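The complex appears here without one of its protein chains, the remainder shown in place.
So, chain A:
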């Protein structure tokens, strides 16, 4: 089994860790970097709780090994709020619209939604549902989560009223 010295940034801060090759990025963040905001649910790619941004793209951090992100820029839930703890617009919308209950899935949903809000294309109802269906939540019934992202997207000027939902013939 090989061990590797791996360097990357998390929310702009350089991290240099020495890890076994089999350690996933999720574990690396939690165990080696002490950043336990990224949650681990299924550990096999199904639930999305572990979603982080790797070079600005959303990925399941349980399906990438830590050694693979050498040189990459990682963003996690810990990087969303301001330094004084003030929630950002998306986080505030989750609170306002009951986008969470137990909160276990929340870091994954927030990182996924962060990506949607930052993409060049605006968010439509159809793309909102398609992308948000990536992750599982056992509490909210999803409507609160969709309401929250919709509200944040409107507030940030990232919402597009077109985009009806298509159903198969």
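The criterion applied here is as follows: contacts are C-beta pairs under 8 Å (C-beta built on N, C-alpha and C of every residue); 3 or more make two chains touch, one makes a residue touch a chain; residues count from 1.
One rule holds in what follows: contacts and distances are computed from a predicted model.
For the chain of the complex excluded from view, the name given in UniProt is "Carbon monoxide dehydrogenase" [choices: "PadR family transcriptional regulator", "Non-oxidative hydroxyarylic acid decarboxylases subunit D", "Phenylacetate-CoA oxygenase subunit PaaI" or "Carbon monoxide dehydrogenase"].
Which of A:10, A:80, A:112 or A:146 touches the hidden chain is settled by the complete complex: it is A:112.
Between the chain not shown and the residues A:10, A:67 or A:80, the one that touches is A:67.
The hidden chain makes contact, of the residues A:7, A:95 or A:133, with A:133.
When the full complex is taken into account, the listed residue touching the unshown chain is A:1, out of A:1, A:16 or A:162. In the full complex, chain A touches the omitted chain through residues 1-4, 20-24, 27, 31-32, 34, 43-45, 48, 51, 57-60, 62-65, 67-68, 112, 130-131, 133-135, 168-169.
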